[in-house]
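If you scroll down you'll find the structure; I have some questions about it.
Selected chains from the complex are presented in situ; the others are not included.
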Amino acid sequence: MTRRTHVTEFRVRYAETDRMGVVYHANYLVWCEVGRVEFMRSLGRDYAALEQQGTGLAVTEARVRYLAPARFDDLVRVTTTLVGVRSRAVSFAYEITNGATDLRLATAHTDLVSIDRDGRLMAIPADFRAILEAAL
Amino acid sequence: MTRRTHVTEFRVRYAETDRMGVVYHANYLVWCEVGRVEFMRSLGRDYAALEQQGTGLAVTEARVRYLAPARFDDLVRVTTTLVGVRSRAVSFAYEITNGATDLRLATAHTDLVSIDRDGRLMAIPADFRAILEAAL
């Protein structure tokens, strides 16, 4: 069995670069979120709707290993994999590559917890959890 | 009579630069907001508290003229002036200079409207408006 993954691609924006001429390192976490949102959409779950219904996912831990720089206008490919689901937490892994050359730019991992509108921990809604578990 | 102005200073962050080696142009609007918030604080009004009480200020128009580049670690000085107050709108002008050399980096202008939690136009609360008018 292979884990379900989702691939999304976009180009590096000028705003994402820094004076070293490469993408500023914090922006990779933004890209991970883009990957995560598209992963959920691919499962038929719209994260915007989930929040509208009162459930948010807040990042509790993030790790990024930077392997090679991304540059302005590069095609970036984010491959997102769901790597863990518990009653109140989910974990995702990401591989970020150059979509034109396949060069690996970064790997990342994020842990998230399910919270209500007031920021209190809550169980992931059962239907959403079932969908996530099926994608493990 | 001179208009009331407020001056705030901070250093350019690495994240704010782009591959041209200078500050990315959109970030000047972030600096204007920092200036605006500090201007209000100098009047004894905490913008965070204003929002907590149900009144937000949403930007409806922004203009920036870029005169000279700001670079990483430069000391930036934002001079904020209130230039207009109406029942549901306020306008601010900004001068952004290099705090070490006095070189003028940019001038900017923003118009804002007063909105409630649902984003609907509302009158600026009377006490806040009085404070703003006294600062014109």
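First chain written, first letter: the chains are A and B, and each begins at residue 1.
Criterion: a residue touches a chain if its C-beta (ideal position, glycine included) is under 8 Å from a C-beta of that chain, and two chains touch if they have at least 3 such contacts.
If you're wondering where the values come from, they're calculated on a predicted model, not measured in any experiment.
Participant: Since all chains share one sequence and 2 are shown, how many copies form the whole assembly?
Facilitator: Shown in place are 2; the entire complex has 4 copies.
In this section, only the chains that are shown with their structure count from here on.
Participant: Can you compute the centre-to-centre distance for chain A and chain B, using the mean CA position of each chain? Integer Å is fine.
Facilitator: So the centroids are 33 Å from each other.
Participant: What does chain B use to touch chain A in their complex?
Facilitator: Spelled out, the residues of chain B in touch with chain A are 14-15, 17-22, 24, 26, 71-72.
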